[in-house]
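One structure is given here, and the rest of the page talks about it.
Removed: one protein chain of the complex. Kept in place: all other protein chains.
Entry: chain A
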Amino acid sequence: MRTSARLFATYAVASLVPIGVLGAVMLHGTTEDAARWGQDQGRAQAAVIAEMAVAPALDEADLSRGLTTEQRFRLQRATDLAIYNDSVLRLRVRGFNGQVVFSDDGSTAGGVSINDPAFRSASAGHTEVTLLAAPETPGGQVIRVLQPIVASASGEAQGVLELYLPYAQIAARLHEQTTVTYWRLGLGLGALYLVLGLISWSTTRSLRRYAQRQAHEALHDALTGLPNRAAFHERAREAVAQDGEPGAVVLVDLDRFKEVNDTLGHHAGDELLAVVADRLRSGLRPADTLARLGGDEFALILPRSDAAAVRGLLDELSADLAREVVLDGVPVSVEASFGVALYPEHGHEVEELLRRADAAMYHGKRGSSDIVVYAGENMAHPTQWLVVQAELRHALTRDELVLHYQPKVDLRSGEIVAVEALVRWQHPQRGLLPPSEFLPAVEQSGLIEPLTAWVLRRALADQAMWTATGRSWAVSVNVSARNLEKPGFTDFVSGLLAEHGTAPHRLLLEVTETALAADARCAAQAVIDLTARGIGISVDDFGTGYTSMSQLRGLPIAEVKIDRTFVRDVLDAPPSQAIVRAVIALAHGLGSRVTAEGVESPEVAGWLAQAGCDEAQGYLYSRPVPWREVGTYEITGAAQ
């Protein structure tokens, strides 16, 4: 505001300069014009006097010889009245040699010197007009005109006419004209200045508004009107800087936003973001800050709150968000992951807090809880993923990966019927790493395809070897949703089977429920194609994901694997028992085999066998080991 006032003042002063210069130039011009006009008046008068009074009287005269009596008489007759009336103040007729041949008062003395430049100029045919000071005359000035006398039509100059004309009347007229001109000039320039002033006022006002809008846009997100990342950082810095005030920085990420965007369009995605922004905003306290960092990522600053208060608030927000939203007539339920970093507990720097909130949030995305408070460095940090990805790329080329196999045992016969291939990373520094250490990073990158390809190749190669040694185990390989979505995956797998001369039914691809849900249409088509070629599909971690019954109905599933969380307490918890029984019934009803994961005791194995479960997998039988070691483990409690 003050800047724009100063800008306006600067404009006003700056425009005064050209106005002033313009005024000065025009005044100067006017004055010069007036002087020239006055001289022109004198020149015109003198021309008339010379041609109409003096020249006719001097016809046939030779001024070098003086005038005849008659010529003198004619000249006096012609000029007497003008001289008497002061229309001409003084008149001299002079030869080129300076001699005064005739004068108004009869004297032959006086007159301009022949060496005067004006006289010389008049002798050379020019008319010279000069304004002279004459204190004794009214007005104080006279016009002196020196011009050649051309008395005949032939154009021959005979002498010089020296005329003095009154200036008072011309001066009065001039004064009148210049006064009018000054007024006009003054008013015109004033009006011009006023217009310039208005323009600069209006311009500065527009600029101010524009600047305000720019400032707002620089700190706010256009879609939701929320503060943007820059504004969030600013506010977070302020909040964190308040000593002794505990609070939280929270990152919020929508879980199914991409799906909405892809299936319902960007318009629906934008609408969803607006709805989410509204719900988050309405759930916050006045001191809290909500910002949109970009995409489907929001952030909160919750000042003056301890961990419990934060948890309570986020629970409410989460519940509020979970309410169904109708977008373009389609009901959508949105869930969000909240990553929480508390300050000062988890850091004093905004960047650090954000990093930790981020880590917590990704942790939550991989787990079952949607609100995760940062819990120390063991939370794999997404930024490490880049390192992991880079290393893994090398690992693939340097063959640092190995496959371990965990047997699946037929609960009726107690025989090993299949093995599940599980990838291990022989990391040069960190030793043998389980999949949980690097698969999340791989899922987020393009590496999943080469990794899956590598695993498939190796598993099929290993299978060929154990087949050669008389083992008839089928092999299960885990594939990601990304693999299924990739066009040509089915052909790729068929190709590998042909390459190794393996019958399709000896390969089982394990897919998580979540993978099936992510892009239902794509994945379902891939499942159908694979099954059509005889390759079995297994639904992994059944019961923890999002598979809907309608999806299962249309898919030819070969195997359903009951998640270990249900199996673990199946002996003690009636709900788990109910679930496991139901899953077994469901799978059998769909024509699928049922495999229980995480079987660690003979009692569980027994219960499962009784419940009708087909196969089991777990530490009871074997940990994942190199295939050569699979058979050496004693199978205990398999058969009753």
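Criterion: contacts are C-beta pairs under 8 Å (C-beta built on N, C-alpha and C of every residue); 3 or more make two chains touch, one makes a residue touch a chain; residues count from 1.
In this section, contacts and distances are computed from a predicted model.
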> One chain isn't displayed here; going by UniProt, is it "ABC transporter substrate-binding protein", "Xanthine dehydrogenase family protein subunit M", "ATP synthase subunit b" or "GntR family transcriptional regulator"?
Replying inline: "ABC transporter substrate-binding protein"
>> One chain isn't shown here. Among A:125, A:446 or A:495, which residue touches it?
In response: A:125
>> For a quick check of understanding: of A:133, A:153, A:308 or A:468, which residue touches the chain that isn't displayed?
In response: A:153
> For the chain left off this view, which of A:64, A:413 or A:472 is in contact with it?
Replying inline: A:64
>> Touching the absent chain: which residues on chain A qualify?
In response: 60, 62, 64, 96-97, 123-126, 148, 150, 152-158
